[in-house]
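Apart from one protein chain that is not included, each protein chain of the complex appears where it belongs.
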């Protein structure tokens, strides 16, 4: 499977990495150490000392520097070796690969492609937990499956009608009607109305129309918005898009799917809603995630048993197809520049 | 290793699959879902939805149909897709591979070869638990080993003298004297007398001669019969075969060895005897099975360490050799017709 390298991947939670803390992560099968210096700044290096390939994540932050705790090589924040204990001369230009890294919207993001092209503007508009206008639930989930199967799950929400029939109890409306799907530069948008009464689990005291849309960004970040309007709004607009600023209420969910290796992935999620009444929704959402996990891991086992078997798309797969085309297009554009530096995904499983 | 495909393989216990129940099994490395419709009928499909390869065994039986619970495709009993939620048009001839399946003698049997050649007459005469003239013990055991090593264990029972010296305590008679071995169309028969006093663990109050024979059927089903006669019968017949209808008492054991993958197998067994006194025998038989498991899994580890190492047959291996020749002959006869449809065993381990 192919993934875009010139993109920001979520590596973890900003609040979990304290000053002088180190974290070992794996993205696109590359071992990476992310560390925060004494002043709070982030750095990300390959997690592999130049000397004997020991993990730097077993090292020690010393102020603004990182020391390998096997034989003591010391690195500055740029990845340069500035001390080899017991040795006066240090080879010129001895440095480790470092990755552009930053924190934004509660997450730590690592740029896996050409450093010169790292562009903060490409970070998707995740609703982070620093926002004061929402209350939040957050978490993460590991899958024994390739990342592609997980974001494809999110791109085609028709599965909610079946896979989540017990947990979310939305009924068959998700599967019976297709959303409108549009392509954007680095994302695919899907959008649709739920007219009052069309979702099984509605609170009948609180009838409303819902305008639901979700944006799936490269490399695999999906942000959904559930916007509430007075009953009749969908019909009044003849099914067209409403003024988002006029929504009575908006709930969002942000999901980042990070490929750890060829066959393992991590989903990070932040669920945000305007008031406390959404907490039971969070419980059923977590149950739905575990249903996704069982299905996707079963799918992966089938794929691995017969690798040549192909999918047979239905009309529900339109967003999936457009997103994968976008991935292929971006990958083909970056391929030449990547080949020199990028270790092959899947070099070891 | 090669296995005959035009054969019935045991997939599980008929009594364990209730109406509208689903079971996920793997045979010859193929994932299969076996399901029972509301009326009690069995069907067996590849366990892989045509849409996105999700496991159908996570699906739901709806009367006489099976629904994939990922995105809701609905299959009839023949494996045809009869509904794609939200989509009017269904591609012509869209269907999943289905396998001939039936229940007989307490077991569910799946035909892994060409459906047109599935022949119920080829099901071996297992003594199932529906028989009222016996009392039964039954069970199953998983091996981290290829099926061949397990049925070879059953084809050459000389190992009882050594491997089961503590559990079965039969003494060395199994190893010291060879059985008569004969070839049949789809089985190998081994047969022999135990004269009174030759088995160490005999109940001295109940002296008798025993005529023991066992049939090893393609693809790996072994049925043994222990027939008791008055002392002196073996000598009176000069070691020849007795009239089986004249046996004072007969105990049987049926063993089905099913290859799950290249390196994992399941043994199903039904032990049948005429009265309750055999229960302690069942305990020692189960202990013997665990001895087989330890030895066979050790054998497998050795084979995998040095794959080119070859066996050095002894005269005790005659039934093993004849059975394996029969497998090769049947496989060579079916090879051309199989190549198009059969996924390769070992496509993934």
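Residue numbering begins at 1 within each chain, and the chains themselves are lettered A and B in the order written.
In the analysis below, a contact is a pair of C-beta atoms (placed from the backbone, for glycine too) under 8 Å apart; a residue touches a chain by one contact, two chains touch by 3 or more.
Quick caveat, the model's predicted, so the values are computed rather than measured.
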item	value
Contacting the left-out chain in the complete assembly, out of B:57, B:158, B:258 or B:324	B:158
Which residue of B:19, B:38 or B:294 touches the chain not shown here	B:294
Residue among A:2, A:18 or A:53 that touches the chain left out of view	A:53
Chain not shown, touching residues in subunit A	29-31, 47-48, 50-55, 57-58, 67-73, 84-87, 91, 94, 343, 347-348
Touching residues (missing chain, whole complex) on subunit B	152, 156, 158-159, 161-163, 165, 172, 175-178, 294-295, 298-299, 301-307, 309, 311-316
